[in-house]
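Since the structure comes first, as structure tokens, the remarks are kept for the end.
The complex is shown incomplete by one protein chain, all other protein chains being positioned as in the whole.
Moving on to chain A:
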Amino acid sequence: RLRQSLLGRLPGLSNARRLLSAPPSGMPPDDEKPMFPGSRSSFTTQLDFIHPENFEGIPVYRLVNRRGDLVDGAPEPTLAGNKDLCLQVYETMLQLNIMDKILYDSQRQGRISFYMTSFGEEGIVANAAALNPNDLVFCQYRESGVLMQRGMELERFMDQCYSNDSDINRGRQMPVHYGSKDHSFVTVSSPLATQMPQASGAAYAFKRMQNGLCVVCYFGDGSASEGDAHAALNFAATLDCPVMFVCRNNGYAISTPTSDQYRGDGIAIRGPAFGIPTVRVDGNDVFALYEVTQQARQLCLTEMRPTLIEMMTYRLGHHSTSDDSSAYRSVDELSFWDREDNPIIRMRKFLTKRGWWSDEQETATKQAIRKRVLQKFAQAEKRLKPNPMEMFSDVWARMPPRLRQQMEDTRRHLEAETSHYPELKNYKPVADVE
């Protein structure tokens, strides 16, 4: 390409140009190269449509199989060389799973308004373990495992779900819309894929800051269909942004199976189309995930460009507490993944075979976790909700007069009509100065 552009600027050297780009012997005598801006291929007289169905899919990288054995010929996983980290990752996955069970049940009991579980996708903890804790994370909504791996306290999760006065978000968002600047975890928002071009932009800023960090952006198989997803990948590639895109392909977008979501080879095939180094990985193999994440991060930072990881997994739970997935998938399908192929069961098998874990430890650890979670849960449930006047702050950096007037009018109204708002007894007092 460089040769062509150099020659292009020297009009007298057309013979030299022909010589230098002469085709290897045996090829038809078409000695011209496409000169279209950006072109890097050759001319052909063979009329062949690319039929995508003729290509075998991008292979799934994995190291440890469903039985918990290292696959024949696989290199020793990096994560497996660190027993402490392995056990910490495993216990965090257990904690996530148990917290999810308790909070899901609490919604069914009417104690919190809404919940989403990470059942089947706890492996994301291993992905987070391979990041720098200051890498800025943009996520969708099923990545609590990342926040938990980064050390967000149990009560913070519950405070947010209860929208109480200790909630980081000040009671403003639905449950599971977590965020914490101390954990470099950008607050979840409900619209899908909107975080993706934002991640590209943040990565561009990180590149200019030369802070040695990358940005990590999670999204699902459904979100990948949004316009924002395409814009994000294109911008990240053209502007050389050190962002690691991680697609949780769990087979479903609410009730929509991936067969209704796309016709191509998943999300991974789109990476190369945008010029992005890409890998597809078994998202239920924590060892493969850890390896892939390490490599992707390395690539992002040494080459200052984006990477795309498609982690194949399965959503064991319902989409949310507003969903009953028995309406659209079979018990048999569900029970295969539940019994044989999910991150927790596969890691447990590996650890047990290594002699690092036992049934007794499993029982004891789960009991301890459950006790801890229930304790924090009870505390969060008792806390009051924030002062309703907090509804009015942080809209703008400073409250404008018009909004302040609305706040004062509301305060006066609530004070005058307290008896008509019995729920006020569960909130911090309205009279408290803001």
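Throughout what follows, contacts are C-beta pairs under 8 Å (C-beta built on N, C-alpha and C of every residue); 3 or more make two chains touch, one makes a residue touch a chain; residues count from 1.
The criterion applied here is as follows: contacts and distances are computed from a predicted model.
A chain of this complex does not appear here, and its UniProt-recorded name among "Phospholipid-transporting ATPase", "Sedlin", "Elongator complex protein 4" or "Pyruvate dehydrogenase E1 component subunit beta, mitochondrial" is "Pyruvate dehydrogenase E1 component subunit beta, mitochondrial". Residue in contact with the omitted chain (choice from A:G179, A:G283 or A:P343): A:G179.
Here one chain is not drawn; of A:L136, A:A268, A:V292 or A:M389, the residue touching it is A:L136. The chain that is not drawn here is touched, among residues A:D100, A:D167 or A:D341, by A:D167.
Across A:N234, A:S255 or A:Q361, the residue that sits in touch with the chain not pictured is A:N234. Taking the complete complex into account, A:P400 is the one of A:G110, A:G355, A:P400 or A:P422 that touches the chain left out.
Think of the hidden chain as still there; on chain A it touches residues 136, 138, 167-170, 172-173, 177, 179-181, 186-187, 189, 191, 194, 196-206, 208-209, 215, 227-228, 230-232, 234-235, 238-239, 394-398, 400-403.
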